[in-house]
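Only one protein chain is missing; all other protein chains are in place.
Per-chain residue numbering starts at 1, and chain names A and B are given in the order in which the chains are listed.
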Amino acid sequence: MSKQVSISSYLLLRNNQIVVDGQKVFENKDLSSTDFLQAAYDHFQINYPKFFKMDNLCKTGFLVAELLLRNQKLNEKFQPEEIGIVFSNANSSLDTDIKYEASIATAPSPSLFVYTLPNVLIGEICIRHRIKGEAACFVFDIFDAIFQTDYLNSLFETEKVKTCISGWADYYNGKAEAFFYLAETGKENSDIHNSLNVNKIFQGI
Amino acid sequence: MKVFIAGKGVISAIGNNVAENFASLRNLQTGVSKITVLPTRYAETLPAAEVKLSNEELAQRCGLNSSEPRTAFLSSIAAKEAVADANIPDFKKWRTGFISANTVGAMDKTETIYKYYLEDDNTDKLIEEDPYDEGYVTELVANQLGINDHITTISTACSSSTNAMAYGARLIKANQLDIVVAGGCDAMSKFTLNGFNSLMILDTNPCTPYDENRKGLNLGEGAGYVVLVSEEVAATLAKKPTTILAGYANANDAFHQTASSPEGKGNFMAMQGALEMSGLSTKDIDYINLHGTGTSNNDLSEGIAIQRIFGDVPKVSSTKPYTGHTLGACAGIEAVYSILSIENGIIFPNLRFQTKMKELDFVPVTELLENMEVKHVMSNSFGFGGNCSSVIFSKAN
Partner (left out) sequence: MSELIATLKVQIIEQLNLQHLKPEDIGDDQPLFVEGLGLDSIDALELIVLLQQRYGIKLANPQDGPTVFKTVRTIADYITAHKK
């Protein structure tokens, strides 16, 4: 049996709140979800102009990945191909699909079209954090912690990854929701990476 | 632990089943032509590789209601052919999965509804009530196949089907499932046609991958599936599997949302990873079925990465001049072609190739090669979002 996989850190964005490892770090209930994403970007003093060009799904996921990874120094600890990212969501890229569909009537927008695939979020995070390992995106009705933990644990067991960003990022109908955690081995004081613990964190707020 | 391929099924612009596809491949019969099925203002100007059957005709063939999405019809026809081809005794007694990839889901339905929605926004309820996402297509077909142990949809753009096969193989190796029907499907839609056109990467003539004067890709549609089985299931089969899934890998290029890095870093890592898993050396690979879309960017990045890994480059060709680029389906369709290549000792040509690319030292195969010994085939699929996948099929001993 290989080394125990654990959850070393997590981040949750839901109902205009951001929670890091159980601590609420940012909240603004009065804003629309798009304004909330912008406010969080400003609040945490993120400097990445490409953010403004992203669609809502990418902004949601990017922001959560950014806050999750900003102090992790992943690139010092691991080779790019040893880091994986696996996420799922319910509405794929539908928010942008609809906007792009509307643009076809006049001039189909290339910059909207490139965001009409949910896995482009993975691309954005990989570009930002120099991640070149396993990159997968699944579509489910609801977050499936059993699937997610089985999939990740098998990545660790077969030595595909040494660390992996895992979670859920969804944006539809003006509702942003994202949940990312970092799974690693050799972290003895962290929660064990199993569906029970992951679900508990996901239900958080 | 070996993962065997017990059956295969395909539908594309060059045929409605494996036999028809094989015949067209051998007869150098392209499926790229004027658009006649999809209603679009580009019918006269942008060629594509459509399955030349109406939704009603497809629905009748697969037994789904004709109001369902076109992607589901294509998926159903190819997946059922694959399951029938595998002919597994007591199919129901095994733990079985259906892992199907697609990128457009029910976009054709959304396009229809959207018109009504603009007139009356109460129509929006249709989108809410009838889930037209990618997973809906998978579930429709899983129900038809009677598969319910594990069903999922993978969406990683043009590498989706390879990732579906890799995930299926992983589930078998981890002893979670015994049989997995894996592959992908995608139908043509205005959405994708306009999108690729807005990126200015569509050729207004039939595409010419790996040609110095290539002008872009042609879109296509179709579906392709393989039936992956464990050693235990393989032992029960009357028809012994010809092929195994020997290796696969997925890596991110981490360069740009839609463009490949100039040196093909992700492509390189995917091919290298697949080779490592298979335990094969570059000399063992007899044929590479290229991603070869015909865009300036893809063919250059892929070509440079191949040159770097292989040095002495084996026989290569892109079959997209036959089928167009079928996006989420392409790796499923090309898996079937790779297996046909192994089973029949045939390498299919890269149609319409004329001029060597100045950046590369090698050229693709331009004629049908028969009576070849083809033991190991690599198939590449690289998608938007930097998602790069390679898979290796090997002759079963």
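Here, a residue touches a chain if its C-beta (ideal position, glycine included) is under 8 Å from a C-beta of that chain, and two chains touch if they have at least 3 such contacts.
Computed from a prediction, not measured in an experiment: that's the story for all the values here.
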{"item": "Chains on display which the left-out chain touches in the complete complex", "value": "A, B"}
{"item": "Touch with the omitted chain, as defined above, among B:96, B:230 or B:258", "value": "B:258"}
{"item": "Which of A:71, A:106 or A:189 contacts the chain that the document leaves out", "value": "A:106"}
{"item": "For chain A, the residues touching the chain missing from this view", "value": "49, 52-53, 106-107, 109-111, 114"}
{"item": "Touching residues on chain B - with respect to the absent chain", "value": "198-200, 256-259"}
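Please note the rule applied: only the chains that are shown with their structure count from here on.
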{"item": "Interfacial residue positions of chain A with respect to chain B in the complex", "value": "80-81, 85, 90-92, 94, 97-98, 100-102, 104, 107-110, 113-124, 126-127, 130-141, 147, 150, 154, 157-158"}
{"item": "Residue ranges of chain B touching chain A (in the complex, touch as defined)", "value": "103, 105, 107, 110-111, 114, 133-135, 152-157, 163, 167, 170, 173-174, 176, 190-191, 194-199, 250-258, 265-266, 269, 383-387"}
